[in-house]
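Removed: one protein chain of the complex. Kept in place: all other protein chains.
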Amino acid sequence: MTTAVATRPAGRVSPSRRRPHTASSRRRLAPYAFVFPFVALFVAFSVYPMLFTLQLSFTDWRGSGAAHWVGLGNYTYLLQNPAFWSSLGNSAAMWALIVPVQMVLALAIAVLLDNAKTRMRSFYRVAFLVPFVTPLVAVAQIWVVVFDQKYGAVNSVLNAVGLPDVGWLVTSQWAKPTLALLFLWKTTGFIVIILLSGLQAIDPAVYEASSIDGASRLRQLRSMTIPLVRRTLLFSVVLQTLAIFQMFAEPFVVTQGGPYSSTTTAGLYLYNHITRADLGTGAANSFLLVIIVTVLSLGFVRLLRSED
Amino acid sequence: MTRTRLTLTSVVTQVFLVLLTLLFLAPVVWAFLSAFKPANQIISDPLGFDPSQITLDNFERMFQDVPIVRGFVNTGIVLVLKGGLTLFFAPLAAYGFAKYEFPFKDLLFGTVLITLMLPTIVLIIPLLLEMKELGWVNTYQALILPGAIDAFAIFWMRQVIAAVPDELLDAARVDGCSEFGIFARIVLPVIKPALAGLAVLTVMNIYNDFVWPVVIASSERMSTLQVVLSSLAQNITGNRIGADYATVTGELLAAASIALVPLLLIFIVLQKHFINGILAGSVKG
Partner (left out) sequence: MHQLHTGSRRSHRAAAMLVGTVLATSALAACGPSITTGDATPSADADVLVAPTAESPSGEITIWDRSGDLFNVFDSVIADFNAKYPDITVHHEAIDIDAKLQNTLITGTDVPDGVFLDDAKVAGFSEYLWNLDGVLEPYLGDISEQKVGVNSLDGGIYGVPFDSDPGLLYYNATALEAAGVDATAIETYDDLLEAARQYQAAVPGAQPIHLEQSPFLGQLQLEMYASQLGTSLADDNGELRLDSPEYEQILTWLDTVQKEGLGTRAEYLSPSDIAPLESGQQVFYPWAIWFSFAPQQLLPETTGDWKAMPLPAWEDGGARSGAMGGSSFVLPKQGENSDLAWLFYEFLMFDEAGYTAVWGPNDVYPDGLNTSIPSFVPAADPAKPLFGPVEALGGQDLWATATEASTEIPVGTPIPTWWTGAVDYLGNNIQRMLDGQLTPAEVIDQSTQDIQANLVDRQ
């Protein structure tokens, strides 16, 4: 519709002079049209179900028959239930196990892959991203076999170097790290790419200047690289924090939340109400999570802002 | 002196990277090779591999038992339509957020951010009931519309479009370009690399999504690839009671190996675009 206008440079003065009003009203209306498709879907498939969840959370509905109003009953049941708190604790523990390790590891790989002297860089980029594209349900099976206490490959290696067996998936102290490893394995490649993008945005001149100063590689890394990719790092942390808080599929397929509920994450705990058709409690649980996530995310938004 | 140190560093670097690569690839290679082993040996001798015993049994059984071809077709349909929606409307909305001022903009964008943080399962049951009221259970629109135009895409694209200089847009405006024309002719070409990155990421997300499809596509006719895979995976737990979980494990690994191939190919072919796209679209250091 604008073809004619755009290919008519000679005539550009007159129409734009003739239509200042139309152009500006169009400009006023345009953003509404642009965000509308998104807002429509958003209202229909996010806002509406959320309101519905809110309503459900005050009932004892079990998926069929009549629902009874139970007031805040579901909320008090959850808030007084140690299992609810331990599901949050498990998610927090997963965060602590994953995020620091992943950031260090991903940054190390990214720095190496950013270095033009490293060979086969594009091969490595692909190799590290392969786990990211592997279907999780298959990976879970692999984890079960590889981390078997007595006959898994991992313990065989440990034995070979004289270390004792570890009950990876069968003890409550090791099950979390084992799941954390799965998460690390699956997502580190993606974080590497994100960090790499931050690194490549650094002006090479900065490094050249410091090389002339005779700064060692390690010092360069600490005093220049890290501060310069700080925002990218923070972005990755936020991304992973959200992913870990929502983590559900990994424990669901590998440990079913065990042993002793030690891997029942916040997401899995919520899911368990749903599978037991306890939809009212599930809804209340959802809302408690929404509140927590909102607070967390407001905190992060503030953190990101303060970095500006 | 500098030279030897450099070589030493690069050797250490290579060893570190090679070891890591082995760790990253080993599980996938294991799954791939195991799919060609007799099913009972996957359980009884998980680490052994006897080339003389290579068999296609797992694949044959899998093709017989589960509608994997149907799964590929459905995933393909959803991929094209849902991916198309996201790739067109997310940048469009992002453009609205990045380059215009309008009332409640910040509030709206704030809500977008919050959706980004919501666990998917929070909305599953209400969405399911909504689909029931709409009569959309077991339909493509139910697989496609919820979650299309996702919040992360908007968040990311807004970041990218914000970096497009306003002068460029104003110049086009002076040229008489309509507001949509500016988006289509100026913004889209400029953000093409980031869009390529978004495309690959969107494809991966849609391809691997399984929670919502499992819930909403109950009939075989509507099963996506991940639904087929998860039905096999679930049956491993189930079949521990029904006894033959070795067979199902074999079928699962066969299905997973096949499912991995298209994505891996897409990824290898498009990896430059993907990586450059993420590079182009990321938050600047």
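Note that the chains are named A and B in the order they appear, and that numbering of residues resets to 1 at the start of each chain.
We adopt the following convention: contacts are C-beta pairs under 8 Å (C-beta built on N, C-alpha and C of every residue); 3 or more make two chains touch, one makes a residue touch a chain.
Because the structure is a prediction, the values reported are computed rather than measured.
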Touch with the omitted chain, as defined above, among A:Arg219, A:Arg276 or A:Arg302: A:Arg276
Sole contact to the chain not displayed, among A:Val43, A:Met120 or A:Ile291: A:Val43
Residue, one of B:Thr7, B:Ser44 or B:Gln141, that touches the chain absent here: B:Ser44
Residue numbers in chain A that touch the chain omitted from display: 1-2, 5, 19, 22, 26, 29, 32-33, 36, 40, 43-44, 48, 52, 55-56, 59, 61, 63-69, 77, 81, 83, 144-145, 148-152, 170, 256, 258-261, 272, 275-278, 281
Touch residues of chain B, complete complex, unshown partner: 40, 43-44, 46, 64-67, 125-126, 128-135, 137-138, 178, 180, 214-216, 218-220, 227, 230-232, 234-235, 238-248, 251
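In the analysis below, only the chains that are shown with their structure count from here on.
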Distance between chain centroids, defined by C-alpha means - chain A, chain B (Å): 13
Residues of chain A defined as touching chain B within the complex: 1-2, 5-6, 8-9, 12, 15-16, 23, 26-28, 30-35, 37-39, 41-42, 44-50, 52-53, 56, 109, 112, 115, 117-119, 122, 124-143, 145-146, 148, 151-153, 156, 185, 189, 193-194, 196-202, 217, 228-232, 235, 242, 245-246, 248-249, 253, 256, 266-267, 270-271, 274, 279, 282-283, 286, 289-290, 293-294, 296-297, 301
Chain A partner contacts - residues on chain B that touch it in the complex: 6, 9-10, 13-14, 16-17, 20-21, 23-25, 27-28, 30-31, 42, 46-47, 89-90, 92-93, 95-97, 100-102, 105, 108, 111-127, 129-130, 145-149, 154, 172-181, 183, 185, 204, 208, 210-211, 226, 229-230, 232-233, 236-237, 249, 252-253, 255-257, 259-260, 263-264, 267-268, 271-272, 274-275, 278-285
